[in-house]
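I have a structure I would like to understand better, so I am pasting it below and will then ask my questions one at a time.
As you look at this complex, bear in mind that one protein chain is not there, while each of the others sits in place.
Here the chain labels run A, B and C in written order, and each chain numbers its own residues starting at 1.
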Amino acid sequence: MIRAGVFGASGYIGGELLRLLLGHPEVDIVSAVSGRLAGRRVDTVHPNLRGCTDLLFCAPADLADCDVVFLAVSPATAMELVPELDGRAPVLIDLSGGFRLRDPEVFARYYGEHSSPGLLDSFVTGWPERHRKELAEADRISMPGCMANAATLALYPLAAEGLIRPDVTIDGRVGSSGSGATADAMNLHAERSGAMRVFKPQRHRHEAEVAQSTGLTVRMSATGVEAVRGVQVLIRVQAAEGVSLGERELRKVYRNHYGDEPFVRIVVQKRGLYRLPEPKILSGSNFCDIGFSTDEEDGSAVLVAALDNLVKGGSGNAVQTMNIRFGMPETLGLGFTGLHPV
Amino acid sequence: MIRAGVFGASGYIGGELLRLLLGHPEVDIVSAVSGRLAGRRVDTVHPNLRGCTDLLFCAPADLADCDVVFLAVSPATAMELVPELDGRAPVLIDLSGGFRLRDPEVFARYYGEHSSPGLLDSFVTGWPERHRKELAEADRISMPGCMANAATLALYPLAAEGLIRPDVTIDGRVGSSGSGATADAMNLHAERSGAMRVFKPQRHRHEAEVAQSTGLTVRMSATGVEAVRGVQVLIRVQAAEGVSLGERELRKVYRNHYGDEPFVRIVVQKRGLYRLPEPKILSGSNFCDIGFSTDEEDGSAVLVAALDNLVKGGSGNAVQTMNIRFGMPETLGLGFTGLHPV
Amino acid sequence: MIRAGVFGASGYIGGELLRLLLGHPEVDIVSAVSGRLAGRRVDTVHPNLRGCTDLLFCAPADLADCDVVFLAVSPATAMELVPELDGRAPVLIDLSGGFRLRDPEVFARYYGEHSSPGLLDSFVTGWPERHRKELAEADRISMPGCMANAATLALYPLAAEGLIRPDVTIDGRVGSSGSGATADAMNLHAERSGAMRVFKPQRHRHEAEVAQSTGLTVRMSATGVEAVRGVQVLIRVQAAEGVSLGERELRKVYRNHYGDEPFVRIVVQKRGLYRLPEPKILSGSNFCDIGFSTDEEDGSAVLVAALDNLVKGGSGNAVQTMNIRFGMPETLGLGFTGLHPV
Partner (left out) sequence: MIRAGVFGASGYIGGELLRLLLGHPEVDIVSAVSGRLAGRRVDTVHPNLRGCTDLLFCAPADLADCDVVFLAVSPATAMELVPELDGRAPVLIDLSGGFRLRDPEVFARYYGEHSSPGLLDSFVTGWPERHRKELAEADRISMPGCMANAATLALYPLAAEGLIRPDVTIDGRVGSSGSGATADAMNLHAERSGAMRVFKPQRHRHEAEVAQSTGLTVRMSATGVEAVRGVQVLIRVQAAEGVSLGERELRKVYRNHYGDEPFVRIVVQKRGLYRLPEPKILSGSNFCDIGFSTDEEDGSAVLVAALDNLVKGGSGNAVQTMNIRFGMPETLGLGFTGLHPV
């Protein structure tokens, strides 16, 4: 059994890690770290786990010996923890934004100065569909942001094959769990209910990750919407010169890239309410759905990608990555399909 | 023009007071008090008021001379303020729970010890449909709680005429604005969204008010549901011995009591989605809708009442009361009908 | 492998059956019956199943040989199908309301005349916690209604031990999936969003089931609320004469009855948002959560029970029952714990 520790276990990403790892046949959770709640049962905070575990939160200092440690904390806390944990966990999987960018200057532009810029290069991005081989041996792994992951999965095949012009725009929409479990005015139900809140009209942090992963120039806005879970990105691309970007071509390139991927589905249907990716049916699942619409007249296309921000946009993607790192079947513990309706 | 001051102007009840008073043709808001936000524009907190006012929040010490002061604060703050404001405002309308109960022992049971029990008796309950005459001369007025108001309006006519047995049960449901504008875990969107949260299965405070107003023995539970605004109470009553509590009888008693009331509507239809009172179509309006279902076989009946917790359950009811107190037409400033759909 | 057929496979209950059975290690779905959609892929209607199955809907006439047939249809259709299927399926599990009541007169009162009253007695109620032994040999099984199941699980232990007076009232609340996948005005998003719709203030059909299962006199109202999934019942009971109904007593009786049950959890906590049963964290799971509040002063208690109306209130309960019937571990295929937040 793999011994796993989770920092930030009382948060939403942390709670999803607990849920997935408790259901994973090859993992024991040895430490669910929460400084604030040390000693309390985890199911008092994550009531879905009642009856599934007697685990208690522990203080950071009480972290047990682990094979893998997950960090589900803020970027600032991750920057503190990574050096401290050196030598204490053979494998570190960071879900914060603290180590997602490789270039310290780009990092500084989006997050402010990094406290350990020299460490940025020691991380491999937790992007199974692209870095499977590197991840199998990586000891420090940084998971992509939720919107970044959706957008990168949709864009990378087109960018890699030179099919689109280098400038793209992304409109991201995200549910309320994306801003975490800490109470503040932003998260008040009465304010968020039914909202379409453009909280970041330009320069959302995740655009830097997408640019890093695809080599494209990316402009990303972000809007908070009513859902609790779920991310959707609507991406506008333009065919590169001389390229035809019809439905057939797009289907082919995605099939080539993702035909064997267990968690990427291409969703383009002629009719129905779900003919393009819709996050609501992905709640709890590790799928990223990708769809598109093309306009052959002017060479434009709209790509749509969706995922559960806490699963394929966070904890599920991290578990998939852990499976790769420890040589287990990649889908282990990630079999839930999502619900309809929900 | 009547000069009005509002304490707690940054809260949800306070914001509704500002909205209603700004639209009231005979009122000037001279002070919107908020210790925390003194100096900021009120429309930065209540964005619906943009373009309607340049009012700034002021500190409590800067309260201007007023004809009427509204307290939209916590019970504890109201208990402090009432003695302090003595002599500074000819008319005081308290929307907190601090002065709703006349009996200090009952108050203590539901709220804890009162700091000025001797003042409880100096207040008249802001219940226009019953105390119109007293309110026309009252200088201290205490507005009922949102669920209490709905339940009392539904029960009083039956209790007053001796038509029901003295024991009743009330299941109250309330939207998220009912717990105010302060961020805490209880109000997190991700936790409240889609919830049916039985936050008070027994002994909700409002039952004491209903008991006081109707003379009945009342058991009230309270559940928080997904809506932002709105209260609905479902009340189970039983016909008194020898009484027939059929549809005809109930219609008649309600018509007698409320036939001339501008803000109480009897809603009992044979078909349609809105055949019983539904709070969602009352958002922003000052109506209390009352409906019922009877079972002549066993003499039981279910009463249903609904209102907007911030309007007829709070600020609108207070404005109606102010209209009475200052001899104005009772409906002034309260003409909004509600929206469909919403 | 057990060969299963599902009638009504395009509905919400039918879709959940497909989801659960596709994930069940010992079942093959051989027929997903939908007259209207025969020939179409099931994942065009249930998009959560994309990538999990290539199953097509088939016409009723094309039902393959089955070991078990599930009926997820209307009561009227079930009444037609049951006699027709005689001899074609060794085990029949009916999820409609058509065969839930044993007494034809009671049935007639709540549903209208039954077309095959003589068959009512041939069904065993799909209530694993009580009828495990009978279900292991039953060939015709009728699953309880969603609110009925929650209420019965909460009430039965108290009724069986004579702890409560025989009259109880139940306020049921149910999400929008409870009225099915057929579009009509009742289900319009703009009308249902944020609603508290008392669609049945008295005499909801499920009260007859609860009365049948518990021997109590039951009055049930039903309110449609905003959630998509989920049922919650709030039940008022009164201690029987000479009985103390304190927290300790209730815990003990529930522990005695449900201590070994895999899918019934007792939820009574001193603090937190989930101190009483909340359906939202049960979405997709087969748990029924039961909690309570007691008032030792007057001997009253409020019971609260919650479940996912499509799972423990429908398809999951049916799969649990099938597991019993075919001698499999009772929890097989029902391991999903629910999500937090959701």
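Criterion: a residue touches a chain if its C-beta (ideal position, glycine included) is under 8 Å from a C-beta of that chain, and two chains touch if they have at least 3 such contacts.
A quick note: this is a predicted structure, and the numbers were derived from the prediction, not measured.
Student: For the full complex, which residue in B:P47, B:G87, B:G118 or B:G327 touches the chain that was left out?
Tutor: B:P47
Student: Given the contact definition stated above, which residue among C:N187, C:T217, C:Q238 or C:Q269 touches the chain not shown here?
Tutor: The missing chain is touched by C:N187.
Student: Which residue from A:A227, A:L245, A:I266 or A:V319 sits in contact with the chain not drawn here?
Tutor: The single option touching the absent chain is A:A227.
Student: Which residue among B:S31, B:S96, B:T125 or B:S177 touches the omitted chain?
Tutor: B:S177
Student: Applying the definition given at the start, please give the residues of chain A touching the unseen chain.
Tutor: 169, 171, 173, 175, 185-186, 190-191, 193-198, 201-203, 219, 221, 223, 225-228, 230, 232, 234, 236, 273, 276-280, 291-295, 300, 302, 304, 306, 341-342
Student: Touching the absent chain: which residues on chain C qualify?
Tutor: Residues in contact with the chain left out: 12, 175-177, 181, 183-185, 187-194, 226, 228.
Student: If the missing chain were put back, which residues of chain B would it touch?
Tutor: 12, 15-16, 19, 22-23, 44-52, 177, 181, 228-229, 265, 267, 269, 272, 274, 278, 281-285, 287, 289, 335-342
Operating definition for what follows: only the chains that are shown with their structure count from here on.
Student: Report the chain whose CA-based centre is farthest from the CA-based centre of chain B.
Tutor: A
Student: Going by CA means, which chain is nearest the middle of everything shown?
Tutor: Taking the mean of all protein C-alpha atoms as reference, the closest chain is C.
Student: Using mean C-alpha positions as chain centres, tell me how far chain B is from chain C in Å, no decimals.
Tutor: 38
Student: Measuring from the mean C-alpha position of chain A to the mean C-alpha position of chain B, what distance in angstrom results?
Tutor: 45
Student: Would you pick out the residues of chain A that each touch at least 2 other chains?
Tutor: 12, 177, 181, 228
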